[in-house]
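Below: one structure, written as structure tokens.
Left out: one protein chain. Kept in place: all the others.
The first chain written gets the first letter, and so on, giving A, B and C; residue counts start at 1 in each chain.
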Amino acid sequence: MSRLPVVVLGATGMVGQRIVQRLAGHPSLRVAAVAASERSIGRPYAEACTWRLAGAPFGEAADLPVLPCDPGAMPAGARTALSALDAGPARDIEGAFRGAGWAVVSNASAWRSDPLVPLVVPEVNPDHLGLTGQQPGPGYIVTNPNCCAVPLSLVLAPLHRRFGVEAVVASTWQAVSGAGYPGESAWDMVGNVHPHSASEERKLQTEPCKILGEPGRPAAIPISARCVRVPVADGHLVSAQIRLGGGPAPEEVVRALASWAPGIPAIPSSPRPLFHFARHRDRPSPRFDADNGDGMAVTVGNVEACPVMGVKLFCLAHNTVRGAAGAAIANVELLQALDLLP
Amino acid sequence: MSRLPVVVLGATGMVGQRIVQRLAGHPSLRVAAVAASERSIGRPYAEACTWRLAGAPFGEAADLPVLPCDPGAMPAGARTALSALDAGPARDIEGAFRGAGWAVVSNASAWRSDPLVPLVVPEVNPDHLGLTGQQPGPGYIVTNPNCCAVPLSLVLAPLHRRFGVEAVVASTWQAVSGAGYPGESAWDMVGNVHPHSASEERKLQTEPCKILGEPGRPAAIPISARCVRVPVADGHLVSAQIRLGGGPAPEEVVRALASWAPGIPAIPSSPRPLFHFARHRDRPSPRFDADNGDGMAVTVGNVEACPVMGVKLFCLAHNTVRGAAGAAIANVELLQALDLLP
Amino acid sequence: MSRLPVVVLGATGMVGQRIVQRLAGHPSLRVAAVAASERSIGRPYAEACTWRLAGAPFGEAADLPVLPCDPGAMPAGARTALSALDAGPARDIEGAFRGAGWAVVSNASAWRSDPLVPLVVPEVNPDHLGLTGQQPGPGYIVTNPNCCAVPLSLVLAPLHRRFGVEAVVASTWQAVSGAGYPGESAWDMVGNVHPHSASEERKLQTEPCKILGEPGRPAAIPISARCVRVPVADGHLVSAQIRLGGGPAPEEVVRALASWAPGIPAIPSSPRPLFHFARHRDRPSPRFDADNGDGMAVTVGNVEACPVMGVKLFCLAHNTVRGAAGAAIANVELLQALDLLP
Partner (left out) sequence: MSRLPVVVLGATGMVGQRIVQRLAGHPSLRVAAVAASERSIGRPYAEACTWRLAGAPFGEAADLPVLPCDPGAMPAGARTALSALDAGPARDIEGAFRGAGWAVVSNASAWRSDPLVPLVVPEVNPDHLGLTGQQPGPGYIVTNPNCCAVPLSLVLAPLHRRFGVEAVVASTWQAVSGAGYPGESAWDMVGNVHPHSASEERKLQTEPCKILGEPGRPAAIPISARCVRVPVADGHLVSAQIRLGGGPAPEEVVRALASWAPGIPAIPSSPRPLFHFARHRDRPSPRFDADNGDGMAVTVGNVEACPVMGVKLFCLAHNTVRGAAGAAIANVELLQALDLLP
């Protein structure tokens, strides 16, 4: 089978590098072009990139020249873009690709809150892709959520279906890769942690509602988030105290998670099992668990009774894989499986 | 004025070292003896101790011989003990000192939940010291709380008086010094975080209730705690989502904290101001704020509206100072100021 | 082809876990039994082990009962042991297995300096395996070097052959996994580094000489080592200032490394290429480079002129893979390829 050509926008940044790396040898997708900002244009990807990931560098893109982020500059035949752009430039560039008839699958936050743009976790709300008839033009944008909103939504989804989620208090221990590169200053993070921005907390308070709701009608779940950066390379740990309809016991919550079967076609980036359950009380722990399921699983632990909200648990996912690069790739895979790509 | 002789039990451990260091040059207390476990006995303190703190080592105790933890071995004239023992040996040893008529001011958890033993934060519940007529014998034990329960209780106290605290969801980012020495394995903590034990969460769920309640009658406040160890040397960051009577705005909460005047005599280890308020949203942050008020202040930040509980905030304190060594010293100072020492 | 049964001694520790993990799916070796100390005996490996590595746990040994470290307790058919024992127990236990006719391939330091026991890096001194006719008995012990001595010896070997190594000054930045588990205290390592023990420096000063010399006649190369522990999980960085015969230019040194072809049969754990050359001046760097070549490559960087010794360079290897578990496995593979196993 031939692999569908895709282009990567913002390919030289940390999430862009992860996308390129993970698409090397992908069964159904192939990087046909890489695009980035002004100063990289025209140079071979291997030179333009300061590669900052462990593992084989540059994927299959080492010799590709970096192109401008312009639909007119893209190779003929490609009509699908994975975007790892920063929120700032993403708004215009992704809009331009959509206007030119492209499917844009974006990791940026620029379009996430637009009611016409679906915010999709493949296993949770594939039906939201129906929204993809966006105005104007034949193209569309699909986004994936904030890196903490992904594992939280994945954990809440089975519970919302089974019991109804009434309210959530969430706290995070977030890895530095979430800030991109250079991102966080080492001076701030050596032997230190610090509260994250208000906008990060806002995303975690609103995005799960959009994902768990009906298309165009977010679920009305009050979520209170406290987000803190910690000196971890990769892997966001999230704690959630959850009020559920009927006040189920922790064991029922575990059962609801363990037995959940997402109703989607098999796609390479959705692992089986989706949830790993930690065997020890001091887990999940990012350095040990972030790579579970090739970085796409969610590891759950310490599901226990909570005297305030009913039940509490920890969940953990790799923030630049399940929470960014892998999330975008999974969305493309799902669109491809559903035959929704242009 | 002559300085009251005190002895330090468990003097060679991390909290014991902090007590000895902080009592160097103390205006009204003087280390008359240091006691520790079998293998240190008879050696000069400076040799018995592997000193693991920055700053001048050994306080005024460098040449003191390490004594056994036995009231019969203590120098004549001393009747007050500060205990930094582990919970295991603390139960019997502290009980023996009490039985021999000593005032034992303990950092251990062994006696904290005993209804006859007061659990005291000087600025919050000095009235609990009335409990000190303990059976059996003329001696007594006074304990200070768990290192996270201290800042949480200090922040909740003014709010409980002013509004009534109805429920709390707390999360922690706890420094490794809380585990003593050697404590946490570096393998577990390099670029990593992990959930803490259930007993730590239990302490944080129960101790503030005892502190905020009447003597013998803990306050009935549901508290849900999630405790996580992070690779920070000193300083526990605590987030709290709080449901308060009347649902005050964040500004009213700040005012209640800023205007609070604890009703205790001036003691050296209770700083003025007690609360520092962070000027930036990425604070409080342990490496920058743990030493505020010589390690005895609580730094508060990001007091904001919470869609689930009403108000949310961060607070931070130095866990082995305000949360351990300094807490015990402050309790001795208060007992001395109230003329309650034997 | 059937896989040769081997047993792992000290299987529950950090290096033992790595051996078990890396032998899962090995083409020619199979874990037939796991052995450990008293408190684990009789329990299934998956229960006896607190698994502390990322990746799938327990290899193929999850259900194997832990056996005592006694040749009489081993399953019939196995005659090859990989030992990850601590130096203390290793001396007697490895001696007993040897006495019982086993091939013992050991990561411990207990027997490394015994003149009758070869200290082998497969690519460097396979000829030392001729020593394996050890007294007493038909069995033998083969050891692999200290975790820093491995990359240093690998880098020095081609240079010694080509130019003659006259003297070396080496410094290290060593990961905490080198201390085993729990090993280093997190209190000592959070935002901190500290000098290593004198015995570590001694190993790095003597082991390369034994490896680079003739069997029984160590090379007479003065080596000065300064070893420092740093808060890194895996991967030892080593710097070496080297005095070489003829004073070659840095480019000649690079060429000697790049063109070196070890004269050994192809074995699964010896990667091609053996040396990776860093592309940027701030590399090699452990988090990015330790896993090169599946943890068995050595990454070299910044080969430059040195005003004191002639040439200086950095080299880096994964300390518990190339420097421990993988080193032992590679030695077994080489013995198997040379038909030297019992």
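Here, contacts are C-beta pairs under 8 Å (C-beta built on N, C-alpha and C of every residue); 3 or more make two chains touch, one makes a residue touch a chain.
Here the structure is a predicted model, which is why all the values come from computation and not from measurement.
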* Structure fact -> Contact partners of the omitted chain among those displayed are A, B, C
* Structure fact -> Of C:101, C:222 or C:265, the residue touching the omitted chain is C:222
* Structure fact -> Which of A:48, A:61 or A:189 touches the missing chain? It is A:189
* Asked: For the full complex, which residue in C:241, C:292 or C:320 touches the chain that was left out?
  -> C:241
* chain C, residues in touch with the chain not shown (by the definition above) -> 167-169, 171, 173, 188, 190-198, 205, 222-224, 226, 228, 230-233, 237, 239, 241, 281-288, 301-302, 304, 306-309, 312, 314
* For chain B, residues in touch with the removed chain -> 50-55, 190-192, 233, 279-280, 287-291
* May I ask you to list the residues on chain A that touch the chain which is not drawn? => 14, 52, 176-177, 179, 181-192, 231-233, 287
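In this text, only the chains that are shown with their structure count from here on.
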* Asked: Measuring from the mean C-alpha position of chain A to the mean C-alpha position of chain C, what distance in angstrom results?
  -> 39
* Structure fact -> Here the gap between chain B and chain C, centre to centre from mean Cα coordinates and rounded to Å, is 46
* Touching two or more other chains, which residues of chain A qualify? -> 190-192, 233, 287-288
